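One protein chain omitted, others in place.
Per-chain numbering from 1; labels A, B and C assigned in written order.
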Amino acid sequence: MGIPQGLHVEPNDVVLFIGKDRRTFIRSVVPGDRLQTHFGVIQFDELIGTRYGDKVNTHLGHSVYIIPPSIDDIVKHLKRETQIIFPKDLGYIVMKMSITPGAKVIEAGTGSGALTMLLALLAGDDGHIFSYERKAKMQALAMRNIRRLGLSERVSFIERDISEGFDQTDVHAVFLDLPTPWEYLDHARAALRGGGFFGALVPTTNQLTTLLEHLYHGAWYLLQAEEVILRSWKTIPPRVRPDDRMVGHTGFLVFARAVDREIRSSMEDASDEPLEYEE
Amino acid sequence: MGIPQGLHVEPNDVVLFIGKDRRTFIRSVVPGDRLQTHFGVIQFDELIGTRYGDKVNTHLGHSVYIIPPSIDDIVKHLKRETQIIFPKDLGYIVMKMSITPGAKVIEAGTGSGALTMLLALLAGDDGHIFSYERKAKMQALAMRNIRRLGLSERVSFIERDISEGFDQTDVHAVFLDLPTPWEYLDHARAALRGGGFFGALVPTTNQLTTLLEHLYHGAWYLLQAEEVILRSWKTIPPRVRPDDRMVGHTGFLVFARAVDREIRSSMEDASDEPLEYEE
Amino acid sequence: MGIPQGLHVEPNDVVLFIGKDRRTFIRSVVPGDRLQTHFGVIQFDELIGTRYGDKVNTHLGHSVYIIPPSIDDIVKHLKRETQIIFPKDLGYIVMKMSITPGAKVIEAGTGSGALTMLLALLAGDDGHIFSYERKAKMQALAMRNIRRLGLSERVSFIERDISEGFDQTDVHAVFLDLPTPWEYLDHARAALRGGGFFGALVPTTNQLTTLLEHLYHGAWYLLQAEEVILRSWKTIPPRVRPDDRMVGHTGFLVFARAVDREIRSSMEDASDEPLEYEE
Partner (left out) sequence: MGIPQGLHVEPNDVVLFIGKDRRTFIRSVVPGDRLQTHFGVIQFDELIGTRYGDKVNTHLGHSVYIIPPSIDDIVKHLKRETQIIFPKDLGYIVMKMSITPGAKVIEAGTGSGALTMLLALLAGDDGHIFSYERKAKMQALAMRNIRRLGLSERVSFIERDISEGFDQTDVHAVFLDLPTPWEYLDHARAALRGGGFFGALVPTTNQLTTLLEHLYHGAWYLLQAEEVILRSWKTIPPRVRPDDRMVGHTGFLVFARAVDREIRSSMEDASDEPLEYEE
C-alpha cells in the first residue's frame, strides 16, 4: 500500500507516467482501465508486470517512462479544491512533529488531504490519523485521494466543526491548518499526550501573532515559529543558477509542546522575575 | 523503540529534560543511572513511570520538564565529529525520497548518523538502512547514536570505501553525503531498483555543476537541484519578527530517478532535435 | 533635469500618472502633446502648473494622480529589448560602487539603459557616464530613454566591442553587465584610478566562478560576491504577509577594488604561507 515498493507494476499500484515532453500523469493501475493522453493510450492490463524504470509504448508508438511516484509527485497531482500544504512545508512539519510508524495524529481541517496522505504513509499500519473537516464535500475529495493510495484503513475522516472538540485523547500530535487555530488550543491540549506535538500553519503575521499570544497563556512550551523557503535551481550544467521565479510565501509554521499548565506556572512563580515572554 | 510513544517514562526511553533556564539535555533512562546537571541530580530509577509533560524536581529542588524529544531535538544533541545534515534538509530529503515504512535505503557516508537515525525511524521494522563509511572511528560514533535510540536492528553499518561498490541491489533510495558523489553514480544506479530515488548533498556550486553533468550522462531522469532555507522567527507576541541571524547555507540538494539508459537514449534519438539539456 | 524636483509640473517634466485602477503611465510633458488612455485624454498644455500630488481629470471626467516618478517607477516603465537590471540590484550596485556627484563611470554594455540612467542621475552635472555597447540598435533605445530624462549631457554613448578597450583612464568605477566580463578585466583595470570600483552582474554560478578566478589573478583586491533578494509584502493591514510569488534570481553581483598587482604579490610573498585564496 501507499507508494509501490516492488520492482514491477502490480494491480492497483499508483504509477507515475512521464511522456517525452516531460508531462506527467499519476494513475492507479486498475485492471481493465487505461491511460489516455495526447501521445496515445496505454492499456493497464498490458502494463502489469512491467519493471519500474522502464519505458512502455503507447498505441501511437510514443515512449513513456513508468516509475513509482514520489510523495511530492503525488501532492502536486492531488485533486484539490483548496490551497494545499506545499511539499517544502510537509517534509518539515512531519520531521518537527516526529511522525514515525505507530503515530496517532489529529489534523484539522482535512482540506484536499495532502498532509493526511503524508501522515498516513509515515504512521504505517500501527499508527492512525484522525482527520477533521467541517465541509463534507471537501472531505469527500480527500477520502478519494486517500483511497486511491490504499491508505483508507489508516485514516478516520470526521466531519465536524472542531469547536465541539476532538474525540481522541493521548494522541502524539495535533496539526491545525485552519484560519483561527487559537480558538481550538484547549481542545488540542486535551487531545494530546503529555509532551505531545502541536503544529499549525498560518499565512499572515496577524494570525501568527494571535496564535503565539494564546500559546503563551496555555499549557504549552518550547514555542517555535518558522518559515521554510525553497529555492529551486536550474539543472543545466553549463548554466547553473536559481530559477527566475519562486514561491515567496506559503505560511508560517508554529510548533509547541504540550505540558502541564499548573506545573509551568509554579516554575515561573518560583523565579525572581515576573512572568514574561521568553526571548 | 525510537522516540518514546507511551504516556509514561519507561526504562531506556530517550528523554528530553528542560531546565528552568531552558537548557536541555537528552538521556537514555537507563535504570540505575542518573542525570547530573548544574541545577541538580535526577535519579532515573525514580523517574520511571513519570507522566510525559510533567515536571520532576532535582535533589536541589529545581523543576525540570520531562518530554519525549523530537527528531530535531535529537539531531541537535547528537554527538558529532563532522558537520551533520541540518533538520531543515533532513525533513525535505526523506519527503523527496519518499521514505516510508518498509523502505530499503543506502546512505554514504554515515557521518555522525543524523540521516541514518531519521531513515531508520521512518523505515520501521520492515525496512532497513545500509550505511557506508570509510572511517571506522566515525562510524563507531554513529553506531552509538543509533544504539541509544534502540534502532540498531534496522541499520547495517558497513565500513568501506564505496569506490568498491555497494552490496545491495533493488533498494528504494540511495543518498550520498560525501565530497565527490559523481564518482559513485554507477554504483548507485546498480544498487537502485528501477525508478528508485537518488539524492545527494553538496556544499559548493562547483560540486553541484559536476554532479549535474554526470547525472545528465547516466541512467537518470527528473533531475532536481534545490536549497531549503529556514527562517526562524522570534515568538514574543508584541515583537514578532525574524531572528537577527540565520543559517545562510548548508548545501545544495540534488535528486534524480533511476531509469534505463538505453531506453532514455532511444527516446531522445527519436526526437527531431539533437540531444541537449532539458530546461 | 532628471526626476522633477519642483512643486508644480513644468514643461518637459517626466511625470507619473496613476489612474483609478492603479494603472500607471510615465510621460514627458511636452507642450502641445497629450496622454491618451483607456480612461480618457489629458492635454499637457492644461497640465503645466498643476501641483504635484494633486489629481486632474481626463476629458471623460476620470481622476488621475500626478506625481514625480521614482527611480524604480522609471526603471519599470523603461522601453527595453533586453533584460534590465532590477531596482533591487541597482540600488545596491551604486551604493557599493559609491557613486556620488562628480563620479566618472564606465559601463558596458548599455543594454536598455536602466543603470545608465541611475548613474547619470547620481553623478550629477559634474560627473560623467561612458556607456559602451556593441549593438547600435540597442544603444539607440537607451539614448532615447536618457534623452527623455534630460540627462543626455551627462552620458557619452560609445558603440564598440570593448575587446578593443576603453578610451577613458582614471575613472572611479567600471561596471560590466555582459556575458563574459572576465575577458575585459585588463581593460577595466587600465581604465580605473587606483582604488577604483569594479562591479559586474552575472546570472550563473559558472560565470561567477570564472570571473572570481580571473579577479584573483589580476590587480584586484577585496573581492565580494553577493545576491540581493527582495521580498515584497502585502500591505493590507489585517492580512500582513509576504507576496505569494517573488523573483527567485536575477544575478550574482561581484565587486572588487583596483590595486597595483606587483604590490599585492610582494605582500603575499612576504608571508610565511604559500599564495592561496583568501577565505
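We adopt the following convention: a residue touches a chain if its C-beta (ideal position, glycine included) is under 8 Å from a C-beta of that chain, and two chains touch if they have at least 3 such contacts.
Fair warning: this is a prediction, and the values are worked out from it, not measured in the lab.
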Chain not shown: contacting residue from C:Val30, C:Leu60 or C:Ile236: C:Ile236
Residue among C:Gln36, C:Ser98 or C:Thr180 touching the omitted chain: C:Ser98
Residue, one of B:Val30, B:Leu60, B:Ala140 or B:Met246, that touches the chain absent here: B:Met246
Touching residue (missing chain; options C:Arg34, C:Lys88, C:Arg134 or C:Arg160): C:Lys88
Chain C, residues in touch with the chain not shown (by the definition above): 2-3, 5, 7, 16, 18, 20, 22, 51-55, 63, 65-68, 70-72, 87-88, 90-98, 100-103, 118, 121-122, 124-125, 170, 172, 193-197, 205, 208-209, 212-213, 215-216, 221-238, 240, 242, 252, 257-260, 263-264, 266-267, 270-271, 277-279
Interface with the unshown chain - residue positions in chain A: 205-206, 208-209
Touching residues (missing chain, whole complex) on chain B: 203-206, 231-232, 238-250
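The rule is simple: only the chains that are shown with their structure count from here on.
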Most contacted chain pair (by C-beta pair count): A-B
Chain centre separation in whole Å, for chain B relative to chain A (CA means): 19
Two or more partner chains touched - positions in chain B: 205, 208-209
